[in-house]
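Below, a portion of the complex is reproduced, with chain positions unchanged.
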Amino acid sequence: MKRFPKDYTAGEISALIQGEFIGDPSHLIDNFADPSEANSSSLIFLEQEKFFSKAMASKAGLIICTQEFASRLGNSNLIIQEKPYFVIMMLISHILSEARSKLKYDVSPSSKLGDNTCLAPDVLVGNNVVIGANCQIGSHTIIGANCVIGDNCILGQDCYLYPNVNIYDDSVLEDRVILHAGVVIGSDGFGYLLQEGTQIKIPQVGNVIIHADVEIGSNTTIDRATIGSTIIGEGTKIDNLVQIGHNCIIGKHSILCSQVGLAGSTTIGDYVYLAGQVGVAGHLSIGDKAMVGAQSGVSHDLDPGGRYFGYPARDVKLMKRILAAEKNLPEMYKAYTKSKGDGHSHD
Amino acid sequence: MKRFPKDYTAGEISALIQGEFIGDPSHLIDNFADPSEANSSSLIFLEQEKFFSKAMASKAGLIICTQEFASRLGNSNLIIQEKPYFVIMMLISHILSEARSKLKYDVSPSSKLGDNTCLAPDVLVGNNVVIGANCQIGSHTIIGANCVIGDNCILGQDCYLYPNVNIYDDSVLEDRVILHAGVVIGSDGFGYLLQEGTQIKIPQVGNVIIHADVEIGSNTTIDRATIGSTIIGEGTKIDNLVQIGHNCIIGKHSILCSQVGLAGSTTIGDYVYLAGQVGVAGHLSIGDKAMVGAQSGVSHDLDPGGRYFGYPARDVKLMKRILAAEKNLPEMYKAYTKSKGDGHSHD
């Protein structure tokens, strides 16, 4: 159950989402809930038949639903909408952003800022935050408690850094970048040269550039480039515990699910989808809109728009046929050994 | 070598574990050690023949062993027990919990507590801890240095948060929950809708509920529900670097090994065992007591009590037969191409 920062009447909510309203417009709503936990002040939604009985049984004070459910929901307060789920998600985003706009921007006295670091007027710097020298932080950016930012970093406007985020020297974040707790941006790429029995560290002197509207999940790590920049393109979303190696370049609006790992110098196109735990070898190119199934191991370039799956990753149609045949492999092997035995008996 | 918080005589230790004692009961013991590092004040144990010579060669001052080794260990101080390993582990747990009971509970002056946050009388809040508003923290709970807890969180009694743990708003921890360093609880679920070429963020307004006696390993991430709750059942143990997606529901006393990843809305039963690096797709159901081998990729529901393995995960018996046959696949293919060639030559 998510408490709203203030009460809304059912009529106000209906006006916000411009649906057809049925019921008592003065009924007060103060939270959004799952039907099972809803109370008389709850807003819920109903879009699929399989959730009808749950919605019907709930105590919710207001239901956003499609036309087909309207007559069946008895005398509940209803808002009729074609796409209840989408509408309610946009409504909640709106309500939460309203709350954020009332936030008190402030720099905690327990934070430390380096020389020549410049904060725009409305920035929130949490407790125990440490920011290095020569940084610029854009307005309405929020830096959560215990974050540490190195020297020479640039953060755009309206960024949101959750607590305990680590940003190394020279990193660049454009506007509206969201980094969840424990994210590490700009740690050294993993590069060594074996010389006379010792792994010699290759200095990592590039940086990380994160374009606008990127969101990065908890404890994900993005390494700085050896030379040049590791780049995350505009609008790309990266889940928790993902590893992005040095010098990777990721395009726009791509989706990298949890625990994906990219080795160094790999290029990912726009609108690419990598499912959970996918691994991609280094120096590869994944074309725009390619989709790769969970746990796949990508060891060669992938075509734009292709669908891939498997270890190693293959065209999804071929892979499905391989897996279907594989189930019969024990039987085939038995037949094969039998025929070989038969063959031998002829000798 | 683990130093005990105080000295024990061999006789006191024998009394604590109620075994048969042989030797000098006044001998002082102040640590528990591996046989190879033991000194005359060390306690060690011996349960398996293969470790006999190591134990025999050690300088340990006290050995807990089974009856069969008693006569062979010369004139060492001995305690005879049927299950030395189990007994010694319980002894050490007892000694460590005694030490913890003497801990000085205190709230560091460098910590910050939000409005209406309420601590029970005996709580330890470490340096630089930041706790939001409207939280409740139960007695004898320990919050390590640099932890950050959001608003509206409830922590039970006897919880132990190691340093640098991050807990987002609205999270609930019941009693005796242990969170290791770098754990993130309640970060946003990974959900977007592609609208007109842009990934629109679905607001994540649920929470995380962790039931009693759960332990969670370092840098593991557990996402909040989109709506409702992500739930970890009583007594379940989760290893390091595990990812639990939004709206997952995990049962009681299950074991999730390191680097396991669960996509969203998956349900795991009681006493389930997921080995290291297992991936489970979203919206699945894993039955009670199911066991899944390391690195398996689970893409469909699993039966209670079943044993599974592979990518994709299959019944372990079938999978073993597939793997056995697979080794012969190159030979089978050679025979197949030969027979095809023979076939063609007849055309």
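Annotations
As written, the chain order gives the labels A and B, with residue 1 at the start of each chain.
Assume a residue touches a chain if its C-beta (ideal position, glycine included) is under 8 Å from a C-beta of that chain, and two chains touch if they have at least 3 such contacts.
Please read these numbers as outputs of a predicted model, since none were measured by experiment.
Summary of assembly composition: all chains derive from one sequence, 2 are present in place, and the complete complex in the structure file consists of 3 copies.
The working rule: only the chains that are shown with their structure count from here on.
Between chain A and chain B, the superposing rotation on Cα atoms measures out at 120°, rounded to the nearest 5. Centre-to-centre, using mean CA coordinates, chain A is 26 Å away from chain B.
Residues of chain B that touch chain A in their complex: 110, 112, 128, 130, 146, 148, 164, 166, 168, 170, 182, 184, 187-188, 190, 192-194, 197-203, 205-206, 219, 221, 223, 227-228, 241, 243, 245, 259, 261, 263, 277, 279, 281, 295, 297, 299, 311-312, 314, 318, 321-322, 324-326, 328-329, 332, 335. By the touch rule above, chain A contacts chain B in their complex via residues 2, 32-34, 36-37, 86, 89-90, 92-93, 96, 110, 126-128, 144-146, 162-164, 180-182, 213, 215, 217-219, 235-237, 239-241, 253, 255, 257-259, 271, 276-277, 294-295, 311, 323, 326-327, 329-330, 332-333, 336, 340.
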